[in-house]
Every structure is written in C-alpha cells, then in structure tokens.
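For this depiction, one protein chain was excluded, whereas all remaining protein chains were kept in their positions.
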Amino acid sequence: MTQTQNDQAQNNQTQSGAVPANVRLGENNYGKAEVNLMKVFRDSPRHEIRELQVRVGMVGDFDAAHAQGDNTDLIATDTVRNTIYGLAKEGFKSSPEEFGKELIAHFVKTGPRVTGAFAEFTEHLWERVQVGGEGHQHSFARQMPKRTARVEGDGQTFKVTSGIEELYVLKTTNSGWEGYLLEERFTTLPETNDRVMATFVTAKWEYGREDVDYDAVWQQVYTQIQETFTDHYSPSLQNTLYLMGQAVLTRCPDISRIWFRMPNKHHLKYNLERFGLENNNEIFHVDPEPYGLMEGWVERA
Amino acid sequence: MTQTQNDQAQNNQTQSGAVPANVRLGENNYGKAEVNLMKVFRDSPRHEIRELQVRVGMVGDFDAAHAQGDNTDLIATDTVRNTIYGLAKEGFKSSPEEFGKELIAHFVKTGPRVTGAFAEFTEHLWERVQVGGEGHQHSFARQMPKRTARVEGDGQTFKVTSGIEELYVLKTTNSGWEGYLLEERFTTLPETNDRVMATFVTAKWEYGREDVDYDAVWQQVYTQIQETFTDHYSPSLQNTLYLMGQAVLTRCPDISRIWFRMPNKHHLKYNLERFGLENNNEIFHVDPEPYGLMEGWVERA
Amino acid sequence: MTQTQNDQAQNNQTQSGAVPANVRLGENNYGKAEVNLMKVFRDSPRHEIRELQVRVGMVGDFDAAHAQGDNTDLIATDTVRNTIYGLAKEGFKSSPEEFGKELIAHFVKTGPRVTGAFAEFTEHLWERVQVGGEGHQHSFARQMPKRTARVEGDGQTFKVTSGIEELYVLKTTNSGWEGYLLEERFTTLPETNDRVMATFVTAKWEYGREDVDYDAVWQQVYTQIQETFTDHYSPSLQNTLYLMGQAVLTRCPDISRIWFRMPNKHHLKYNLERFGLENNNEIFHVDPEPYGLMEGWVERA
Partner (left out) sequence: MTQTQNDQAQNNQTQSGAVPANVRLGENNYGKAEVNLMKVFRDSPRHEIRELQVRVGMVGDFDAAHAQGDNTDLIATDTVRNTIYGLAKEGFKSSPEEFGKELIAHFVKTGPRVTGAFAEFTEHLWERVQVGGEGHQHSFARQMPKRTARVEGDGQTFKVTSGIEELYVLKTTNSGWEGYLLEERFTTLPETNDRVMATFVTAKWEYGREDVDYDAVWQQVYTQIQETFTDHYSPSLQNTLYLMGQAVLTRCPDISRIWFRMPNKHHLKYNLERFGLENNNEIFHVDPEPYGLMEGWVERA
C-alpha cells in the first residue's frame, strides 16, 4: 500500500460523521469510449476505408480499486485507447464484429483482473465520390445511416449483435391507422387510410451461429428493411415492424432474431380549410415531437 | 376484419417469392415519447412550476396488431399524449415518480390489451430569478442538471428508479492515477498524483420501500454526490464512484442501491515545455473524446 | 391606447430608480423560425416531395411595438407560420428560392408596417428507395447533405443566395501541407506530402442575374464540388477551396461568386512506432476538434 492509499483508507473511515452504511460493489465495468478510428486499406490504388467509433468496457475483479483505491494490475483507459489503434493495425482485416472479438480476447489475456469485456462500434459509412459515372479510387463522401455492432465475451465465446441506426425512410401513401380504440375519454384522433408514414429505423439482430459473414448479412438486412418498407399497405408501424422482421429472418438464415425501434415521425396534415384551401395530402407539418414509439423483437417460432 | 385488413392479410402471403420464415413476436412495447409538459401551480401568487419530458410505453397482448395488422382495442399513441396532459391536470400533485404511478394505473385500466406500462421522465430544473436577493414570485431561470425517473408496473405494484443527469463537476487538484499496470506493451501513460478530475455524472437509484418522499430524497442525493466529490483525495474515478455510493446509502435509508456512469472528461496538461514554458498544472486541453468511462452499482451488503 | 398599454407606458417611466438612458431602436426584425414543412406533389403516381425548414423575418416600422408595447398592425408570428403552409399550397411549384420570393412579396403586401423581409431555407434531401434497381414511386430515404437558400427583398427585387451544408468528403491520399512558416516559436508540426484530407463543406453562392433555374444550378454545383475535390493534388485546403470556386464559376455562368467554409477535419496518423508497429498511413485518429477552418469567397475577376 502506498502512502496515498493509506491516506485514502483513513479518509474513507473519517470523512462522514455518521457510521458509513455497509456496502459492496455490484455489477460494474470500465474502459474507453468514443475512440474514433479510421483504417485505410492501401493494398491497391483503389483504397478502402472503415471508420469506427469504438467503446470498450472491461469486467472482472475490480473491488480493490473501487473500495480501497488500490489500482494494482488495472489497465489504464489510456492503454485501452492505444490498444484499439494498435490492434487495428495488426488485426481488423474485415468486419467490426471480428475486430470486437480480437479486442476482447486481447483484454482478457492482458489484464490480470479482467474476466470479460464488451466492444461497441458505430461505423460511419462512406461511398466513393462519383466522377463521370465511376467511383473514385481514393475519394469518399459520408452517408447518413450508420452501422452498429456489439460483441461481448470472455475471450473464448462471444455474443454478437449487429445493427443499423439513423435510416430515415418515408412513404407518401399506402399507409393508414384505423380500427383502434375510439370510444375512450382522451381519444380525439380521426381514423385515416391514407397518410404519410415516416420513421427513423434503429435495428439490431443476433445470430444463430458463430461463423458468419457479418458484412454480407448487414447489406442484406439494410436492403431488405427498405424493400419491405415499400412493399405493403401499412395499417400500423407495428405491422410494418413485424413484416420487416419476418422478411429479414426469411432472407438471412444466420439471424436468430431482430429488434426494431421505430418512432412514428408524424407528418401532420396542416389545417388549410380555415383559409379556404383544400389539403389533399399535400401540405404537412413535420412535427419533431412527440412521436409514437414502437419497439419489438421478431423471433423464429 | 375490414377490407383493408383482408388486403393486408393477402399482402403478407404474397409479397415475397420465398416461403416466409416461421416467426413470432417477442418482447415489445409501444407508446409516445418526448411529450413536453409544463405544469404551473397557481394556488398562491408564488407560482411553482414543473417541466417534464415524458415517454410512456405500454406492454400487453399486441400480437394481432403486429402479425395481422388488426388494431382492435389498441390505444392510439395520440391518445397517450392527450392522456399525459389530461392526467397532469387531474393528478401530478407531487413528484414525477408519483405521476408515473398514476399514468401506469390509468393505461392498464383503460387499455383492453394493456397488462403493464412504463413511464420515463426527464425533468428540467428551474430556479427562481433573483431580484434584490429574493427569488421572484413567477420568474424562473433554467438550471443545468436534470432529474430523471422511471416507473414500471402492472398498475398494482411499481418499480421506481430515480436519477440525475448532466451534473458536470470538476476539481483542480486532490486527484491522481497511480499504481496501475505499467509493464504492458500498449501502456504509455505516466503516473500522476495531481491532476484535474472532471466528470459528467449520471446516477440512478432504486428504493427498498414503496412509501418514499421522492423529492426530498432527490435533493439529498444531489447534495451528497457533490459533497463527496470534494471531500477526499481521489486515486481513481472508480474509488470516487464507490465513495459517492457509500455516502448516498449512508445518508438515504430509503435507497437500496445506486448506479453511476462517470466519464473521465480528460483535462490533458498541454505540453508547453516545447516552447520553453513551464506548465505547473495551469494550462489544459479539455479533450472532448475519447474518455475513460466507469459504470457501476453500489449496493447494501 | 388600451389600458394595458397605459399601464405599460407608466411602467417604463417608473420601474428603474435611475433616469433611463436615452435610447432608440436599431436594426431589427421578427418572424417565425423552424417551420418544418413537407409538400407532396401527387400529380402522378410517381410522387415528388420537398421538405423545408423555413425561417421568415420581417423588417419595417416596428418602433411602437418595441418602445411603447403597441402591437397595432403587427402580423403575429403565428400568422407567419400559417402563411408559410398556406402559400406552400398555393405556390411553391419549383425551388425554395422561388418560394422565398412568393413569401416575401406576400408579407410586404399584407403587413401595413412591413417594408421588407427575408426567408431562409434548409432543405432536407430525399432519394427514392431502390427496389430491384428502380426508384420506388412513393418511398424515400433521407440523404445527408442539405440544401440551403436565403432570399431577401422589398417585394419587388430580391437578393438570392443558395448553398450546400454538411457535404462531408475525404480523400486518403493526393494531399499534403508543406512549405509553410517553420522557424517560429510555437510551430511543431512536421511537413507532409501525403495525408488524409477531410472536410465538411459549407458553400453559398450569389447570382449575376434574376432569371435562374435554381434547381439545375444546385445540382451542377453539388457535382462540381465533389469532382474538383478528387481531381488534383491538394497542397492545402485553401488551394482546394480556390479550385472548387474556379471550377464552379467556370461551369455555372449564372453564379457571380461563391463562398466556402471548409474545416480541416484532421485525421492524425496514430503513433504506433511506440509499440513497434509501422503506420504507413493506415491507422488514423479522427480528431473531432480542434480543426483548421478556412473561409473565403471566389469571385469573377
């Protein structure tokens, strides 16, 4: 114990007039968040890039650090950052999901007190700049939706979750909301069978096997969600959510279940009749809030 | 079944060339988010105000809505919004936590398919404008930290969680980081026993009983977290997190456990020696990212 | 003068112990901001949509309102909002720029005290969802860059400015920064002739004539900025800014001058040599701040 730790231990006993409550450390983790990393693959003149925002959290036997201020054998969070960049050079050959496995295996092996870890990724997507109808060799433009991934494990086995964020889709017709509970004190909304439906899709999914081509699956899900959004009359966001899940599970046998969060970004038909104008579903107020919010898993039966 | 539902059912069968996967609905909820509500208590000329951002999610038997597009007996999310404002008038006499119980009881009672619900609150805090050393009767200025609450239940029993967000505290000395794992390939950080420590505290806590003065407890926790932040030499954010938890559990017997998320908002001593200048812990780069991130529960033993 | 105004006038004289400073109203405007509008063009089954965030500010003789609290003949900001939606129905057949002219002409004509106005627009861009290689009839996905416009005038003549926001482009090579002032006390940056260059382009331009196809010009500028970004070795963002301006003015004869704000979103080569690893421009820290910031006009000589 260093002198500092001695002082600290004494502090713990004396700083409060009252007898301290008898407490213990519960579930906990620590690590580094918002590590922004770009890897450029320069094997050929046609460069590839991947940009990740990474968070790594470690779990293990951290009681002494919390209760006694004893940092012995702790990995500094600064080291976590260095490691993310270092292993990105040595590994990270394919997907964020595989990179997550590499990171977790490393921290469990390196940290004397670390028994497990998780790695969370937000991937910013870039497309090649188009010049004369061709994608440029080394110039890129940022796209809007984001790819997400989370891996957790003990270094031997891993639980992988992949996802999509900020996919904002809208349809101007072929959607409605009818047949709900109408005779209720606070219900004033009229039924409609033609409205604008817009949602900002967040999705995440889990896998039924370990050996997955995560990049290929992500593309399939991304495409399927958009296609299903277009292919039916939607009586509710709930039904569209379910059909998206069904279609993804049909298309992607590796996926065991999928979750969606779909806010209903209301496009309210503006009341123009007050001004002697008709509004044939042409003029809408895009209401930023509040929004209906639907969340749900779709699973294999 | 309406004609629309018939069409919809048919759509479900035919839109995909492949045989659809056999799926079912998993855990799910729906409701309204970001309902922004202010209540003014005008019983005397000295007005009181409370401003809440509310989200309500309902759970129950929503299979038909998801799988068949059958909305029968569903509460519209528009109705959820109306209800939040309506019940704020009839109820909401004290804390967001008690208002949450009122909302949940209402939705379980009103929705034929609703078996439970949760209500989440972010409360914006306002202080009276000071005029000549006195708080004004009806003028207020917004404060920075936010109060949070989450209540969930089946209408009879409730699980309550309260919290604090965006409490940004900083100390210019009496903090260090030493004794950690140094002999490690990716470790370059030097030890220090005098640094700036800054963190953006998020806390949430649970209760050991149902009959609680939530407003009074919140003030105690808010005060205690700040006091503990000042009262010891901090060898790590982990230790400060633990001491904060211990102090809160000592002061507040109603609380059963408390969780903190504490990012280490790094204030990096800027390297001025390159320019022939000394930097005696005076000049810091306030780094927005990455940050160390500590999360943990402190519980009664 | 109403009773309220009388009280108010008296208030103005008595509320401060000191003799009030002799003051007057300077340049001022008022109106409505963040009016979120979507217009759906449903003339054929292949719908078109435009989504605008609108701000309108009016200028004129508003002295009585400010100094005496006399609102006579003022247009309410609520009316400004209603008008934006109403005129979107009656007009807004083509570009935001033309819609801006309609709005300004209306407010100058309608407001007894209004002598001029400005309208500012941020247009959110949507692309058709691709299904089987075809753009869908009525389903859209939000894109990242935004289109901007500002029109001001007295109802007869207008000054139009068009722009682009949030165009985030990056090149992995063919960029450097050399030959700058090196012998300077605070200069530590080494020269490089191969770096990642990334910038978040904001551009705005003015026109040399009134009769312009604003939509067509916007597409040309948007394309040209990206093409110029790719087509040269960049010795500095300043030079790239200039070349972009030159190329736009060459391509678009209607444009009189163009302004760019280009932050240098630094991608810092991470120091891996400390860990015995080479970093051949592969692993970068994407630094969120600080950033170099270049702003400039390019004009016809």
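Each chain gets a letter, A, B and C, in the order it is written, and its residues are counted from 1.
As a working rule, a residue touches a chain if its C-beta (ideal position, glycine included) is under 8 Å from a C-beta of that chain, and two chains touch if they have at least 3 such contacts.
Just so it is clear, the model here is predicted, and its values are computed rather than measured.
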Omitted-chain contact residue, chosen from C:Thr83, C:Ser139 or C:Thr161: C:Thr83
Selected residue (touches chain absent from view) among C:Ser95, C:Thr122, C:Thr148 or C:Ser236: C:Ser236
Residue of C:Arg42, C:Arg55 or C:Lys269 touching the missing chain in the full complex: C:Arg55
Given C:Ala247, C:Leu272 or C:Val286, the one touching the chain that is not displayed: C:Ala247
Positions on subunit C where the hidden chain makes contact: 2, 4-5, 7-8, 11-12, 15-16, 18-36, 55, 57, 62, 65-79, 81-83, 86, 110-112, 176-181, 184-189, 193, 231-236, 238-239, 241-243, 245-247, 249-251, 257, 259, 263-264, 289-301
Sites on subunit A contacted by the missing partner chain, in the whole complex: 185-186, 188, 274-275, 288-289
Residues of subunit B in contact with the chain not shown: 36-42, 47, 49, 51, 82, 85-86, 88-90, 126, 129-131, 136, 138-144, 167-174, 196, 226-227, 229-231, 267, 270, 272, 274-275, 277-288
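Definition applied: only the chains that are shown with their structure count from here on.
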Type of subunit A:subunit C copy interface by residue overlap (half), same or different: same
Inter-chain centre distance, subunit A versus subunit B - centres from mean C-alpha coordinates, in Å: 19
Set of subunit A residues in contact with two or more other chains: 36, 82, 86, 231
